[in-house]
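Left out: one protein chain. Kept in place: all the others.
Let's look at chain A:
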Amino acid sequence: MRPSSDRQAPGGGPRDFAAAEWTKLRSLRSTWALLALGTVLTVLVSLLFCALIGPEFRRADSAQRRALDPVGLTFTGLQFGQVPLVILAVMAVGNEYGTGMIRTSLAAIPRRGALLTAKLAVLGATGAVWGLLTGAVALTAGSTVLGASVPLHTDAVRALAGAGAYTGLLAVLAAALTFMVRRSLTALGVLLPFLFVVSGALAATPQLRSLARLLPDRAGLRLTQVHQDAGDLSPAAGGGVLLLWAAVAATGSYVALRRQDC
């Protein structure tokens, strides 16, 4: 056991940091419990909506069917199923501060941008993969209940990819915000009302609808939809708006983390 020099050691890089963050995440049972809960919620709520709309959809002609957005309908459950994912992303960061583990993390990865990147990348990837898998189940099961054809057309594939992008960016946004406020409860206190109350209230107020569509969840969920009403953002524009939210949050968290005394 000779003291090793700092020069001869093989250097850890971004991939090692990401692998370490993934090890952190997967070694907690709560991670898997939250992801499973999110999947169950998403699929159940999607099925419920599809079952309710089913009779109307089956009576409708093809133009009316398009307006009902059979693909988008199957992803409705994400609005509920996203909550456990947001909680997961918030806790993954908030617990670092809550337990003081942030110091150990920064001792291992002193370049704060590198730690932040690894954390956000792993949570984003986790969110995206979860969104794809959950979305695939919801799309298939939902379409069956709805009585629509097996969704193998490009719109459905695009919307499914959109679901993955949405959940991935949402996880990044939630994690980045938590780096700024340093507390899980504060972050959830901002995010959950935003996702459930503010977003719904704004959308229900006609004068504010144009504002509501720029909220991260409203804009992002456009990625999972096919039909476009007048005044709706296009799926690409919606995704762009969410991307902007996530980018602003990530930048803010970088600035905050660089200045933090831990």
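Here is the rule we go by: a contact is a pair of C-beta atoms (placed from the backbone, for glycine too) under 8 Å apart; a residue touches a chain by one contact, two chains touch by 3 or more; residues count from 1.
One rule holds for everything that comes next: contacts and distances are computed from a predicted model.
From the set "GerAB/ArcD/ProY family transporter", "ATP-binding cassette domain-containing protein", "Phosphate transport system permease protein" or "NADH-quinone oxidoreductase subunit", the protein name that UniProt assigns to the chain left out of the figure is "ATP-binding cassette domain-containing protein".
Contact with the chain that does not appear here is found for just one residue of A:Met101, A:Val197 or A:Leu211, A:Met101.
Taking the complete complex into account, A:Ile109 is the one of A:Ile109, A:Leu146 or A:Leu202 that touches the chain left out.
Remark: the omitted chain is touched by one listed residue; of A:Ala19, A:Leu185, A:Ala236 or A:Val255 this is A:Ala19.
Where chain A meets the missing chain, the touching residues are 1-7, 9-12, 16-17, 19-21, 23-24, 27-30, 95, 99-101, 103-104, 106-111, 259, 261-262.
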